[in-house]
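My structure is below; once you've seen it, I'll send some questions.
The chains shown are only part of the set, and none of them has been moved.
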Amino acid sequence: MLPIARLDDLLDRALAEDLPGEDLTSVVTVDASVRARAVAVARSELVVCGGAVFARVFERIDPSARASTKVADGSRAKPGDALWTVEGPARALLAGERTALNLVQRMSGVATLARAFVGAVPEECSAIITDTRKTTPGLRLLERYAVRTGGAHNHRNDLSSAILIKDNHIVAARGIERAIERARALAPHTSRIEVEVQNLEELERALDARADVILLDNFDLELLKEAVRRAKGRALLEASGGVTRETIADIAKTGVDVISVGALTHSAPAADIALDLELLV
Amino acid sequence: MLPIARLDDLLDRALAEDLPGEDLTSVVTVDASVRARAVAVARSELVVCGGAVFARVFERIDPSARASTKVADGSRAKPGDALWTVEGPARALLAGERTALNLVQRMSGVATLARAFVGAVPEECSAIITDTRKTTPGLRLLERYAVRTGGAHNHRNDLSSAILIKDNHIVAARGIERAIERARALAPHTSRIEVEVQNLEELERALDARADVILLDNFDLELLKEAVRRAKGRALLEASGGVTRETIADIAKTGVDVISVGALTHSAPAADIALDLELLV
């Protein structure tokens, strides 16, 4: 559920960026009275994401625009499938086309990639796939929604949500134990205490300090297995660092609980979606 | 040159997104009095981009942070090179780390990809490489700067900058000639009239209607050559659609003047840059 106030804030800025003035081309080539229907069509296999965004972009150009959803968020679509349609003044549809597509292509791209990662986890594994904070500045709300739409999980929303003690915190806190201890004493009780470790020795120290979650940073498969062996039942284990669709199955099989994948948001290829326009008589 | 007012507007929003409240982890694990130096280090080959952004992120958290540039924007860096440093309260450096990295990794990624595309154009070809409006909503200012930093050119900035009559405009205007004619009559005289064509027949019609620039949408190499043969000297020719690093040399050799590449901004992989923290005594 994307609150409309949050969505408008984001979309109004996107529109301001592409429309500092009017849409020159539409204004000079198209009569104000021309009305049209635009259909968003998938041009590749994708997991649909962004129906509410698609609709709202056009409403924020012209409130008389009327959008409808042909395929719900989270469904799969194949090339040629009509995803959403919108009717209204042709000028408004043309003015919003690129902004709408830039957003929904990204959202569907993230959802599609998330689905692929989730699908690559063997059924017998319980590991969940999560995003990270490596999102596009300004678009985190949409990208996290897309991650969930693709069937993956969200990690913490932001720096104010939960405790994750990373390598640089440990440097600044002068030690893992000290960092964990302070976190336990001061953090909100709603947050688990997660700590990032670089090797098995740090893992042991984190376990001894009773971290709730331990992020195993760039551990190879052997190390992951050993970590699981040592820690299972004492802390949640999160594998992270350079996870790909090729490696994720093996990582999942090590028995870790969580696999976080920065690529879900920082490297998802845009899904291919086009907008076809037809005039309304 | 990125105007500071425009930069602050963008960065303050990015920070609000990651810091709706305080940075929990830094606040609970690090003393307010600890000061540190953070060094941004390249972890892959890249074209450096974003020094001003890196510096300003930390200043917008704590005005006492002091950043300096080790490698200028546009230079190449190799793994291990220190790019920028910043000194200040450790809490401020930790709070800004992810936002700064998310931005400069993207900027350097775009610059690096732009350099690769530009470098793939054979020397004897005069074709320039440009971006498109397929930028990340909210980050166009930074991404276009990165495109230029990589040695490529910018296309029009936004819908209000210049005329580009695309397929959907032609539908809404009921014909290429009519669209071009109206554009010539009404458009700002500072803008060239560009029109997108799907085939040679439309190319001829656009030439007859005296378009200044013609975008050849998804033309294959043979068609591009034929288009150049027919249009050279009568209009600027822009090739677009699915251009890759593999195909760009051949496209350039056809003699087109401009090759626009959406991938520069919508699919540039983030450059790998890490932040190393050391305490200041």
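Descriptive notes on the structure:
Labels for the chains are A and B, by order of writing; each one numbers its residues from 1.
Note that in this section a residue touches a chain if its C-beta (ideal position, glycine included) is under 8 Å from a C-beta of that chain, and two chains touch if they have at least 3 such contacts.
The structure presented is a predicted model; accordingly, all values stated were derived computationally and were not measured.
Total copies of the shared sequence across the full complex, per this structure file: 6, with 2 shown.
The criterion applied here is as follows: only the chains that are shown with their structure count from here on.
Centroids built from CA atoms put subunit B at 21 Å from subunit A. If you check the complex, the residues on subunit A that touch subunit B are 10, 13-14, 17-30, 34, 36, 38, 90-91, 93-95, 97-99, 102-103, 105-106, 133-141, 158-169, 171-174, 178-179, 182-183, 185-188, 191, 266-267, 269-270, 275-279.
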